[in-house]
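One chain of protein is taken out of this complex; the other chains stay put.
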Amino acid sequence: MEQSRFETGLELLKKIDGEAGQKVIESLKDICPDLAKYTIEYPFGDIYARGGLDLKSREIATIAALTALGHCAPQLKVHLNAALNIGYTEEEIKEVILQMSVYAGFPAALNGMFSFQEVLAERKE
Amino acid sequence: MEQSRFETGLELLKKIDGEAGQKVIESLKDICPDLAKYTIEYPFGDIYARGGLDLKSREIATIAALTALGHCAPQLKVHLNAALNIGYTEEEIKEVILQMSVYAGFPAALNGMFSFQEVLAERKE
Amino acid sequence: MEQSRFETGLELLKKIDGEAGQKVIESLKDICPDLAKYTIEYPFGDIYARGGLDLKSREIATIAALTALGHCAPQLKVHLNAALNIGYTEEEIKEVILQMSVYAGFPAALNGMFSFQEVLAERKE
Amino acid sequence: MEQSRFETGLELLKKIDGEAGQKVIESLKDICPDLAKYTIEYPFGDIYARGGLDLKSREIATIAALTALGHCAPQLKVHLNAALNIGYTEEEIKEVILQMSVYAGFPAALNGMFSFQEVLAERKE
Amino acid sequence: MEQSRFETGLELLKKIDGEAGQKVIESLKDICPDLAKYTIEYPFGDIYARGGLDLKSREIATIAALTALGHCAPQLKVHLNAALNIGYTEEEIKEVILQMSVYAGFPAALNGMFSFQEVLAERKE
Partner (left out) sequence: MEQSRFETGLELLKKIDGEAGQKVIESLKDICPDLAKYTIEYPFGDIYARGGLDLKSREIATIAALTALGHCAPQLKVHLNAALNIGYTEEEIKEVILQMSVYAGFPAALNGMFSFQEVLAERKE
């Protein structure tokens, strides 16, 4: 059932980051609500909801990929928040970003680290 | 000490994948031994050797990034082997690759999965 | 319904390229059948099956993107075949690839064109 | 003749987007007028001016590629405007961007959609 | 010796761009001082400090790569400044950026050129 994948995804997103799911829905509601629907259904309802890999490991994979790709700062920040929410320490997250200097170069790692600095500053406010 | 970073890195590489370190050195010895030296010193001697994140998490981050970047099949295969060597199950590794369909698109995930299929086939031989 | 998205996607893939859907399923059946399932469900069952844009336009978009990204030759070849199957002329397809020299550089366009040459040669056999 | 390629390109750009050509020339006139000249000559004077593929299809290809590449927001916005100017509906354009979630991942599609939202807002002013 | 690679790198950075090294250290001191250390040690202490290629050629290589990759504007601007500091003319730098239209497409070249325009404006202040 379409709706059930959506519900599963939204519930999971809520667990990871209380606001992130609603924010995605809100930000796309005037331009393309279907993209919000798919963004919750496939990534979260289908993929994150699978067994076989714990949520912490999934967040590491996502942070690594988004740091390495380099053109996804807004999405990286969502997942940096999510990682903190599910119990990662700041140190662990920094290690993941730092390691990307090896695979995607120093600029990608530096830009990822500055995104994390913004996330930490926003959470303090 | 230069040498100590190299030794640390080589030792760590040996623990992860008995042959990988020697293979890198061997493959570059005629063309650019310094690149082998740096590849062992900085990624492994400096980064992987750091505390703050366990080796399993580091391998997840690397597999995610190399699958997402899409143009690093040989290095991805080295780390898919490494992940199996340090105790990942095949299922966990497949989950990481599968998840990259979300962040880097289905072609990147498909090509990563085919690389893993090659690795598993080579290990059976 | 999960199955219905899969069925819709598979049917659509069959219409585009009689063999492509089965080939994807076949190629992944030993390593990760779920990736085949998702590859048919989301891209074809959800996205290509939407109204709002005709199939020919969708294939142009895909060929453009895969040529520009540059690391997806196997998937590009599937869609070059699909484009021929749904009625594109060779000339139209070449124009799309050629145009990518502007947005992704000449190497990406050249490599895309050589993939198309392979597709045309394989179809002649 | 150099000048004739430039004139052809500029005329075509004017037809697509009354201001875009002059804006490119203006924005580069102090830093590198030759880049403006080439940007009009090769992409528009040579490529877009070719027969063999209609202008609407060319804009789809460009929007797909720029959304997928992910680091070209300013140029994507020019072509989103151009697509609206030559008669695309908002719905058709959204479909192209949405489809990029399949080939370049959800972050690229989300960022492309937000660029389109900006374009639509700017056109209302 | 760790420290000696750091010192070599910092000294070299100071020669290239009086402030760049201190700025990197400053910008990372609260979030990840180790990334500053590595950014000075490996790129500058190890690589730029090598013989075999003059500094001017190294800066060309870096500007070309960062323009082509497209997602590294802050780092590109550091090296555009560095190139001016070590004696490149504005014209030479523009040629390198312009040339990237061939290998990475016109959007990457345009965005690189606009970064250079910002650098030149900042230096005038």
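Observations
Think of it as A, B, C, D and E in the order they're written, each chain with its own count starting at 1.
Just so it is clear, a residue touches a chain if its C-beta (ideal position, glycine included) is under 8 Å from a C-beta of that chain, and two chains touch if they have at least 3 such contacts.
Keep in mind the model is a prediction, meaning the values are calculated, not measured.
The residue from E:73, E:86, E:102 or E:120 that touches the chain not shown here is E:102.
When you scan C:33, C:74 or C:107 for touch with the missing chain, the hit is C:107.
By the touch rule set out above, chain C reaches the unshown chain at residues 69-71, 94, 97-98, 101, 105-111, 113-114, 116-117, 120. Hidden from this view is one chain, which touches chain A at 68, 101-108.
Interface residues of chain E facing the missing partner chain: 42-43, 47-48, 50, 52-53, 57-58, 60-69, 72, 75, 91-92, 94-96, 98-104.
We take it that only the chains that are shown with their structure count from here on.
Of the two interfaces, C-E and D-E, the higher number of touching C-beta pairs belongs to D-E.
Comparing chain C-alpha centroids with the centroid of the full set of protein C-alpha atoms picks out A as the closest.
Annotation: the chain C:chain D pair of sequence copies touches via predominantly the same residues, more than half of the used numbers being shared.
The centroid of the Cα atoms in chain B and the matching centroid in chain E are 28 Å apart.
Multi-chain contact residues of chain D, defined as those touching 2 or more other chains: 42-43, 66, 68-72, 75, 94, 98, 101-108. The touch graph of the protein chains shown is complete.
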